[in-house]
Structure formats: structure tokens, C-alpha cells
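All protein chains of the complex are present and in place, except for one that has been dropped.
Right after this comes subunit A.
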Amino acid sequence: MGDSKKDAVDSLLEFILADDTPVGPEDAESLLLLQKATDDAEARLAKARLQRAREGVFAASMKQSVAPQGIENARKLYDRAKAGDLTAGLTLAARFGDGSMDGDLDAILEDLAELEADDDEEN
């Protein structure tokens, strides 16, 4: 706005975009450049779409893999094992007691519930 330097590039762009000289052999490089850049953009867009699709599939499979009841059973099993109940059929590594694994507990319980579900299917 009222900035003559800014107008300078805008004016130059306008001038260049208004060029109506027919395309000749000397323009081949420009056309190729635009094509290459467009191909690159399309490839990046396709990659992003694929990535989003993958994330969607992953999120969906995570959701349906374990029923809430399975998680609850796994938690009971875990609590028993932590309390030293040898009949729980579960041995916990020593580091479970020191709090360093607590952040991963949800994921561990999910894994455990999945294992239990697999066992149930087999029996």
C-alpha cells in the first residue's frame, strides 16, 4: 500500500503475465519447468493422501481391537501380578515397580487384553 518497491515486483509480474507473444522453441525450457514442478506437486499430494489413509486405517484398527471388558480384565490381572499373586499367570519385570513404565500402562494393558482374547479364541 503506497509502497513503491512492492509495486515494482507486482508491476513486473503483471507485465510478464500479459505477454501474448506466441510460444516458440525458446520457451521449451519454461514449459518443461512448469510441468516438472506440477508433477512434483502431484507426487507430494499423493504421498500426503496415502499417509492420511494409512493413519486412518491404523486408528480404526486400534479402536476395535480390544473390548472395554478385556481391558478391565487385563487391569485386574496386572494388579494381582503387581501385588505378588503368583496364580495370576503373569510375571512382571522388576522395572514395573519403579514407576518408569506407568506412562505406557494403557498400551501394555491393551496388549495384555489382546493376548487374553487370543488365548480365549484358541481354547
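Note that in this section a contact is a pair of C-beta atoms (placed from the backbone, for glycine too) under 8 Å apart; a residue touches a chain by one contact, two chains touch by 3 or more; residues count from 1.
Just so we're on the same page, contacts and distances are computed from a predicted model.
Quick one: find the hidden chain's UniProt protein name among "Allophanate hydrolase subunit 1", "cellulase", "ABC transporter permease" or "Sigma-70 family RNA polymerase sigma factor".
So, among "Allophanate hydrolase subunit 1", "cellulase", "ABC transporter permease" or "Sigma-70 family RNA polymerase sigma factor", the name matching the hidden chain's UniProt entry is "Sigma-70 family RNA polymerase sigma factor".
Touching the hidden chain in the full complex, which residues of subunit A are there? Just list them.
Spelled out for subunit A, the touching residues are 3, 5-23, 26-27, 29-31, 33-34, 36-38, 40-42, 44-45.
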